[in-house]
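Every protein chain of the complex appears in place save one, which is left out.
For reference, chains read A, B and C in written order, and residue numbers begin at 1 within each chain.
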Amino acid sequence: MTRRTALAATAELAAWWAAFGLLWLVLVSTVDALEVLVGASAAAVGAVAARAGRRAVTAR
Amino acid sequence: MNAWILAATILLGAGLTAALWGVASGPLSRRMVAQNLTTAVACPSLLLLAQGYHRPSYVDLALLLALLGPVGTLVFARLLADELAVATPAAWGLTWTAAGVSAAVVVAVCAATGPSRAMVKLLVTGVLLIGGNLVASRALQGGFRQVRGG
Amino acid sequence: MSRRLRLAVLAVGGTGLAALLVLACLDLPSFGGRWHPYGEAAVRASLDRHTANTVAFVNFDLRAHDTLGEMSILFAAVVGCVVLLRQARDEHREPPQPSDVAPPVRRYALLVLPVALVVGLYVVAHGQLSPGGGFQGGVVAATALHLLYLGADYRALERVRPIGTYEVTDALGTCAYLVVGLAGVLAGTAFLANTLLPYGTFNTLSSGGTVPLLNAAIGMEVTSAVVVLLARFLDQAVEIEEEQGS
Partner (left out) sequence: MADAVIVVVLLLVAATATAAVATRDPSRQALVLSLQGVVLAVLFTVLQAPDVALSQLAVGSALTPLLIMLSVRKVRRRARTTDEGGDG
């Protein structure tokens, strides 16, 4: 993995992570510190799944 | 009983009766279209019911149905692809009517909620519902044409 | 036994059942009444322990033993399914053909997969606050993964689904539930008693003592169990072929 692809991968993950973090904030009713922490972890799982899914389909 | 629940009752009674009639008789293509219609009828009704009972947490039900309903239709479209290839269902009029009804319900419920995060959640549900409905209709019309054995 | 005799026996049994049902219905409290002794007791106990969703309180605190039983049933069912649907000696695997799915459908599947996963995690995490819980969220999260089969093909799904990991996670989730239960015994109270953790602030993620932990364990168990179950069904339906002439 070259530096360029690593950068692209990080950017893709960060974009998905931000999108799902926002989605989590929309879903919950009250926002506090623990909620944000759990939301960030869930968004990270979602970001990894999104990238893995895209790669599984395109890389053939 | 308030106007929201009345609207939900009428939508459920008329829409699901039509869906049942379509799904239980006729050729496969008609049954598939009716099965897809189920989501488009039940999900707005759940939004109306959540508003009618003043329970914002019931919106989760509509959100889940908006996500999983089209997935159910995709399951049938994918695994019955050989049979669907013979007689392709075409019901874009019905699909756009359902999308219009969904959009109207989402706008009405949003207007009653007022600008807040809850409203954004309703909008997300609406987008997932209408987008899912359109994609499921597309999938029924040869979305899985080349699938054999897989 | 002739057909007439069988019908007569059926009629006698049916009449008796109908009579009993009618008798039972006459004694029921009226529909939608205000008198719910068990409900009121459960709501009071649930508020005592700062659990906003009374159903989650009943499932994971008051009747946590029942949930343990239900979880064991699912676990045993999945183990049985894995044993029954394994690849037999006279069968071989044929790699599934790649399929050609319409681009809009594929894009939709790739987008909804992570969205449904995040929503599933949300339903699991908020089990003690809003409708939902480990079972519902787990099923949604597991269904989300299979969008890869629907939107692409089975090979794409196999690439992101290491089945061994899910089998281990299934067992780990089951163990986690038991460990939380046993921790109560070690702390000096009883198995699955919710006296271990502080009850927290009402209507926040950390409220309800051990309820969120048990919820998370169930979510983990159900997600992996459904993935393993569907993997066996998909293997049989898509990959495994019987040998010719066997």
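Of note:
Please note the rule applied: a residue touches a chain if its C-beta (ideal position, glycine included) is under 8 Å from a C-beta of that chain, and two chains touch if they have at least 3 such contacts.
Source: prediction; values computed, not measured.
The hidden chain, counted over the whole complex, makes contact with B, C. Only one residue in the set C:A102, C:V123, C:A176 or C:L205 touches the chain that does not appear here, and it is C:V123.
When the omitted chain is restored, the residue from C:T143, C:T169 or C:N194 that touches it is C:T143. Annotation for subunit B: contacts to the undisplayed chain at residues 1, 5, 8-9, 12-13, 16-17, 19-20, 23-24, 28, 31-32, 34-35, 38-39, 42, 45-46, 49, 53, 55, 57-58, 60-61, 64-65, 68-69, 71-72, 75-76, 79-80. By the touch criterion stated above, the residues of subunit C touching the omitted chain are 31-32, 53, 55-56, 123, 131-133, 135-136, 139-140, 142-143, 146, 226, 229-230, 233-234, 236-237, 241-242, 244-246.
One rule holds in what follows: only the chains that are shown with their structure count from here on.
Taken chain by chain, the contacts link every pair, so each chain touches all the others. Across the assembly, subunit B contributes residues 57, 63 that each touch 2 or more other chains. In subunit C, 98, 115, 119, 130, 147, 151 are the positions where the chain touches two or more neighbouring chains simultaneously.
In the complex of the two chains, the subunit A residues touching subunit C come out as 16, 20, 23-24, 27-30, 32, 34-35, 38, 42-43, 45-47, 49-50, 52-54, 56-57, 60. Of all residues in subunit B, those touching subunit C in their complex are 57-58, 60-61, 63-64, 67-68, 70-71, 74-75, 78, 128, 131-132, 135, 138-139, 142-150.
Residues 23, 25-27, 29 of subunit A touch subunit B in their complex.
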